[in-house]
Structure formats: C-alpha cells, structure tokens
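Only one protein chain is missing from this complex, and each of the others stays in its spot.
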Amino acid sequence: MANDTKFRNRQFKSVGTRPPRPDGLDKVTGRAKFGADTFAPGQLIGLVLRSPHAHAEIKRIDTSKAEKLNGVKAVITSKDLPDLTNGDRDLYDTLENCMARDRALYDGHAVAAVAAIDAPTARKALKLIRVTYKLLPHVTDVDEAMKPNAPLVQPRVYTRGVSPKPKSPSNVAKVSEFGHGDVEAGFKAADVVVEKSYKTEQAHQGYIEPHACLASVGPDGHGELWVTTQGHFIYRNTCASLLGMEVAKLKVTSSEIGGGFGGKTHVWMEPIALALSRKANRPVKLEMTRDEVFRSTGPTSSTSIDVKIGVKKNGKITAASAHLRYQDGAFPGIWAMLGAMTAYACYDLKNVKTVGYDVLVNRPKVAAYRAPSAPMAAFAIESTINEVAAEIGMDPVDFRIKNAAKEGTKSSYGPTYGPIGIGPTLAAVKKHPHMRAKLEKNQGRGMACGFWFNFGGETCTDLNIGVDGTVTLTVGTIDVGGARASLSLIAAEELGIPYESVKCNITDTGSLGHNDMTDGSRGTFSSGMSTIFAARNAIEELCQRAADTWEISVKDVVWDDGKATAKGKKHKKLKPLSLDELAGGSPNTGGPIAGHSQIVADGAGVSFASHICDIEVDPETSATKVVRYTVVQDAGKAIHPDYVEGQFQGGAAQGIGWALNEEYIYDENGRLQNPGFLDYRVPVCSDLPFIDTQILEIPNPNHPYGIRGVGETSIVPPLAAIGNALSDVAGVRMTHVPMSPPRIRKAIKENQA
Amino acid sequence: MAGTFVSTKINGDQTEFVCQAGETLLEVLRNRLGLTGSKEGCGTGDCGACSVTLDGRLVCSCLVLGVEAQGRKVNTIEGLADGDALHPLQSNFIKHAALQCGICTPGFLIASKALLDRNPNPTDEEIRFALAGNLCRCTGYDKIVRAVKATAKDLRKK
Amino acid sequence: MLKVCLSGPLKAAADGAASVSISAVTIRELLRELIEQYPGMQNQLDDGIAVSVNGQIFRDKWSEEIPEGAEVFLLPRIQGG
Partner (left out) sequence: MKYQTPSTTKEAAVLIKRERGKAFVLAGGTDLMVRMKTGLTEPDLVVDIKHIPAMQSIKKSATGFRIGAAVSAAEMGENAPLKKAWPGVVESANLIGSDQIQNRCTVAGNLCNASPAADAVPALIAAGAKANVVGPQRRRTVSVEKVITGPGTTSLAKGEVVEAITLPKRPPKSGDAYLRFIPRSEMDIAVVGVGVSLTLGNNSVIKSARVALGAVAPTPLLVSAAGKAIVGTKLDKAALNKLAEACSAACNPIDDKRGTVEFRTEVAGVLAQRAAKIAYKRAGGK
C-alpha cells in the first residue's frame, strides 16, 4: 500500500479546500526573501561584461587595468572557468554560455566579470576591461540560418537525427520526426487539403524578478550559493561540475522565486558568481539587470512552421503533417522536437507526420518557457484547423470534437492515450455560456485547444512530527505559486489532521536527497505523491508506537481519521490514540516520529485545455482588446483550486501577451532593440479582462489522488484562440505572431487588395 | 567620494543615512537600510515592483534619488501593516490568492493603497488603469483586481 | 520478445527502423539490449530518454517491469517550464 501510485477514488476532507497559503504573510509584508534579498558579511558586488556583438571572435581580453583599480577583488574570464566537462556536450554548452570562450555568440554573451567592494567600483572596473573583437558574420532568423551559405554558429555541431551522419557541420542541430500511418495516401484520400505557413517571434518568460544570487566559496573547496531558481539541486550539480567542486561541499539554498516559467531551470551567471567568489575568497552578490535578463537568459524559440491538413467532406481528417523550424539560440536544444511531438497531440489521426528542425542562430540560448514549444505549434495547427473547418463548412468546435483524441487513441508522438481530457474540455466549451454570449460591434470570437505532457521525476521528502502533534513537511521542490499550501493540504489529508497543523518548508540541498526542478508542471504532482508516501511511512511508525503503547501487535492497529485504532473485539476497550497523543508520548516509545519518501514520480498524466476568446478590433487602427476570455482545463484533481485557477489565468495572460505584442526585435547588426519592459510589451492590468476558468477533474490513474500537472498547458491555446477570434472579426488569417496592430493592419489591406 | 547625509522619515520613523548622490532611493532602502520589501524588477520605472510613496504620492523608488528623500516622508511595504494588524489590502491579497510568486506583491499593495486613499469606490476599469504601472507575470491580474475590489468594499463598511 | 517502437531522433539511431524487437523484462534490460544492438543509440541515451509502457511514461524508473505484449515506445526525454 505504502508506495501504491494507483488512483483510488476517495473522499477528501482537506484536498479541494482553499485555505490561506503559509507564505502569504511574509509576501504581503515584504519580508519574504527573494534572490536579491540575501546579504553576507564582507560581500562584494559582481558585474558581468557582455558582448555587444552578435558574433565575434575574441582575440584578446586585457583585464590588467581593471585588476589594478582600487577596490577590485577579482576579475575573471573563461580562463578562470576551465573546461572540466569531460566530453559532456550539454555541460560544455552550459559552460560556454555562462562565459564566452573563443567567440562571442550573441549580443549579451558574457565575456568577463568583476567583483569589487561596491557597485560603482565594479562598474568602473568593467569599463577598464579591453576586449579585442574580430566581427564575424551573424544570423538571427531561423529560416535564414537554414540556408546553405548561412554563417555557421557552432562549427562543432553536426546534424543529429539523420542517417548517415553528416560530414560537415550545420546550423541544423537536430532533425526529429514523429508520426504514423501514410500521410501521402491520406492526403490523396482527402476531399480538401489546406496548406498554410506561419511565423512566431521570440518571447521571453518575463518573470518580474531578475536572476540574482549570492555565492561564497573558500579555498577549502566548501561553498554556499543562495539563489533564485526552479531547481536548487540541479543548480548545485551543474555548478559543482563546472567549477570542479564536490557536490556535497556546495550547499545551495533556494530563495523565494519571483517567477520562473522555465527561465530559472538553467544556470546562467551562478557559476560566474562562484568563480568570482573563489578567486576573491569573499562572498559575491550578483544581480542581473532587466537588460541582462532579456539579452542573455533563455527566451523561447522564434519559429517558422508549415502545416498541411487533409479532410473528408464529412469532417474526418485523413492526414496531417507539419514541418517545424525552431531556433535554439546559439546552443543545440530540443525545442523543435517538442514542437513536433506536441503539434497534433489533441487529435485522433490515422496518418500524421511532423518533422522538427532545431536550428542554431546568434541569439541567447533558448530555455524552456511554460509548455515549451507547444504554443507555437498549436498556433499553426489550431489556426489551420479553423481554416479547414471553414473550407468544409463545419463549426470549428464540432470539427474538433469529431477529430479529438480519446482513450485508446494512438498519439501523434507515439504512445496510446489512457483516459484524457481533450474531449471533455471541448464538450465543456460547446456548452459554455461564453460561446452563446452576444458579440458587440467590431468583436469576434475564437477558440483553440492545447496539450502538454507534464512529468514527474526524482523527489525526496521528509515529514517530521513534533511533540505537540504538529507536522513539519520538508520538501526539495521549489514553490513557484502556492505549492506549499497544496502540499500541506495533502499531508493533512493523508494524516487526517487539520491543514493548520502542517508547516511546509522548502529546504536546502544539504538537508534532503536530490529533487528535480519545479518544471514540467511536476511540483505538486511529484512532491504531492512523495508527501503521500512520506505520510504513509510516518503512519506506519505511528501505528507501531500505538501498538507498543497498548502492548498489542501492530497488525491489529489501523490509522483512521487522524487516530490509531485497535481493530477487533478483543481491543474494544482501547481508546483510539490521536496523532497528538502519540506525538506527546513519543520520547518514551522510541523517540522522534518521522516519515520519509524517496521516489521517482513517474506516470504524470498528459493535460489538455480549450480556450475561448473574444476580441475587439478598431476598424481604423487595428488596435486590439481582449474583452472576454475563458479557460477550460483538466486538472486531474485540483488540490487547492485557487492556485489551480491562478495557473490557468496566468498562463492565459502570458499567451495573450505573446499573441498580441511580445516579441524580440533584432536590428541588422544582430543587436536586441527592446531589452526592457518598455518595448518588450507584456500585458498590463488594463489590457486584460477577468479570465474565467472551469476546472475539469479527469483523474490521472497513476497518482493516488488523480493529480495531473496544471502549470503549463494554459499557455498553449491563447495564440491560436486569438488568431481565430481575429479571423472572425477582421476576416483575415493572421500567420505571424505577435499579431500586433501594424501586422493586422497590413494583413487587412493585403486581403482587400 | 564623500557621501551625502540625508535625514528623512521612513514609515513614520526618523531615519538618517549617508549615500552617494547617484544612488537611487530603491538602492538606499534595500542596501543601506535593509528594507528589501521594495523590489527591483526593471530599474526603469516600467514594472512598479519598487513602488513607495513620497510625501504621500506613489512613485517608483528606482526613479528617485536617495538624496531627494531629504526632509520628506517615505512609506514602504514594511510600514503598511499597523502593528500586528495587517492592512485590509494585505489580508485580502492572501484571502483572494492575489499572489503567486509574490515578487510584485509589495508594489501592488502600495499602489492599491494609493488608489484607495484617493478613490474609495473605484470601478474595475479604474482599478485596472491605476495598477497599470505594476506588472505581474503570474496571475493575469484577475485575483489582484478582485482583492482590491473586496478591500474597497470592506473599507467603505468601516 | 518486446516490440519497441521508435520515433524522432531515436529512429535515425536505429538505422531508420520504426520498431525493433528486444528481449527484456525491465526498462533497464531493454535499454542495455538496445545499445548492444545499436551502439549509435548511446548518444541518444546520453541526451536523455523516456520509455512509454502502455501509454504511461517512465523517465527514471528503470526497474519498472514491462508486461508481455505491452505497447513500448521509446521517446526522447523532454524538458518543461
């Protein structure tokens, strides 16, 4: 029973309620400590010098003047981060991304760093570093980078995923093909075939908290890092490898995290801070500016996608294909592959083929961004789905329902689905009052679907019971948006005690076994599962203590509603022992009572969402305004519904921003033109309506409570939902994201011409 | 370089500090006075995470010099609660789950208070425009606007 | 014997085969056998891999036993946000 992951349809007492979050008070009073809020005695201020060039050979770096400046305690270049990666390709990429070696690969690539007694001195020192560059040709556009004569971004990269292995390097880092059946035959059998091409521009996660850390390393090889991260154990392992430190001697403490959305799953300047600290033998604080965040931390890919869908007049799709070109920045990634895997995941297709091309360009290393790669693919597919439905004169929702994947469908990326939520979300959309609400003048409505995998991973959890019966739950997955409340609910549920009796802490890497990051919507799924098992482990001990107290066999003891109860007639007189009583007696029954769990939480359920969007467009200026928005998504089981709704709303808002206004704009020199919140236009409060949510609960069969990840899927449908709404009101199919007013205006004019 | 001596009132407390002329009020609050509740999200007045009031007016402390605080009154998130009683905005932000990561929360609370001080009964649209200078990337603003509305209602009852 | 379906870059590593036959009881055995048959697969394994058994995806639990006749899909390991 202890580690049984199977879903059991049980009645919940705590799970599903909406209590206040345990970290709420700290966060409304300003005392919660985020990445930049930690200070150490004798700390220095670190600053990073970054390349102003998109692509340049670094001929020479002269740091001598900077080193001589009074107050400067350390200056480092790539020489201070020697290659210890031992042939590990990904790790070497990380190393080179942290600090340029022989070449600067994008505008914003770090080339040197200083640590000084204060910020003005550090700024002065940066100016004294002389870097001699030789400019190289660059490429920032994904389609340009695939052309035969394009400047080569990484001469060490040969295309993977093709056979035979290529003989010369290429900007195409990987080709990934998915699908089944015979698409050519399928297109032949179609009554109508629609082909469309799309482009999406690069978007950034845009977390409000810039990266920040405080590093302290001594000559004895021991070190500490306080950092804002989605995964402090991963940061520890990566940093230790890059700096040649022993894992156990580097303790990483995660601060509160001011948003991550995937952008804080990778190390960026943390190894630099550690290297500076090691060289100076002083603690070093390193905070990025917003400009640095945009120029040198992972945005998501810009893309170029071709879609082809064939359909019978009766509405059944006969074949579907897509070619998806995603840029990875200057280092190989898996982003096109993810696009190719997710593109048609919502549909039940006999013949489907997707090919992803991961392409290198002179832009920052792409990082995961909330359901990475899925929104762009969904934009292309879901826009085309509407076009196809229109071609055969079918309602787009009915068309989707007719072709939706269900239990037993062979997914477009391979495996066969278990119970899934796409059908139910579509049925809910069909019934939703939003779909029947009257539209005002100049308004249009669109809907679209989205998919994301979710996953589990390594998780380690402790549960300690205090002498007063209160419970300390110690977890190693970062709380990005209320997970401590959800995990406390789960512990309370399992133990049968009030939510208020549980205190959940996120602990440092020295206090718990390895935990994977909070990514892939795994935080509550995996730590939730691990919390259940840790609680059950503690319950076993509690039952043993009760048995010892009563001097009966533990086989006769069960845990029921927060109490140990003796089974059977012969024990009728034994009054159940509550957790409080057992805890109080624990000093004399064997000492502290604790539960522990160390698991690989596999079996995360896939997640689907359908969104509805109403948009208003100014007929003369093409100014847009989202006037109503509804998210319908399968959560498996909503542990704390407030924070599930919050995930739905937040993802939708990010998708809306991406759809309408957010984009990286590079000039002809490969320099980023808008590295700030002024011109990288994330939605402000007055841009958005209230975002309605409908939580569906189709239990995940592989989690005791039926939990699926909920964090990511909500960003997948908005791009297409807005594109479809714009098509409804303006009569044009937008094929370029963001669908900014100048682009809409242009499309309308071209349509009229 | 010699710093400048500044005498000011922060959250009602007489406070003295020495800072360089080029330091922002945000830097002074965070690095010299230990008041890290005000956050730097951009340093350019675009995100509102560093919002404080200066003589009662809402400002971005990243766009104010520390030396400008001389003889004036600064109020920060650390002074929003009244002793052990949270400000109704603070309670309602918790109650309505108006925060996820919480980095923008201090700025939103200060800006919301500035709004309710001058407009006790704002419409949804007035709330949204008054808070347009505060970016939140987690919530889609939905629960924030609801929490401010609920607070306005609570305060009107008093 | 298990029929192991391949897709994405894994297919190329198996000389373009859409599926291969492997005799194995656990995921660990399956991966070991696979590399023996297709040494080129090692790179892909280093990049990270996930195994879908009857639609349930395993990334790290290599001790999982695979039932006879199960649908087994080898997938690249993925990242999330």
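Some observations on this one:
Labels A, B and C are assigned to the chains in the order they are written; within every chain, residues are numbered from 1.
The rule is short, and it goes like this: a residue touches a chain if its C-beta (ideal position, glycine included) is under 8 Å from a C-beta of that chain, and two chains touch if they have at least 3 such contacts.
What you are looking at is a predicted structure, and each value in this text was computed from that prediction instead of being measured.
The chain we do not see here touches A, B in the full complex.
Annotation: of B:I77, B:A130 or B:A152, B:A130 touches the absent chain (contact as defined above).
Set against the missing chain, the residues A:D687, A:E712 or A:D728 yield one that touches it, A:D687. Taking the whole complex into account, chain A touches the unshown chain at residues 289, 291, 620-621, 623, 625, 660-661, 665, 673-674, 676-679, 681, 683-684, 686-687, 740-742, 745-746.
Not every partner is drawn; the one left out touches chain B at residues 4, 20-22, 24, 43-46, 48, 51, 54, 57-60, 62-65, 67-68, 111, 114-115, 129-130, 132-134.
Definition applied: only the chains that are shown with their structure count from here on.
Between chain B and chain C the centroid-to-centroid distance comes to 54 Å (mean Cα coordinates, whole Å). With centres taken as mean Cα positions, chain B sits 29 Å from chain A. In chain A, 205, 260-261 are the positions where the chain touches two or more neighbouring chains simultaneously. The set of chain C residues touching two or more other chains is empty. Interface residues of chain B, counted against chain A in their complex, comprise 20, 22, 27, 30, 35-44, 46-47, 49, 76-78, 80-81, 86, 89-90, 93-97, 99-106, 109, 125, 127-129, 131-146. Chain A makes touch with chain C in their complex at residues 89-90, 160-163, 174-179, 205, 260-263, 265, 334, 337-338, 340-341, 356, 368-372, 413-418, 452-458, 519-522, 600, 602-604, 702, 711-712.
Residues 18, 20-21, 23-34, 36-37, 119-120, 205-210, 256-261, 287, 289-290, 480-482, 642-643, 645-646, 649-650, 652-654, 676-678, 682-686, 688, 690-691 of chain A are the ones touching chain B in the complex.
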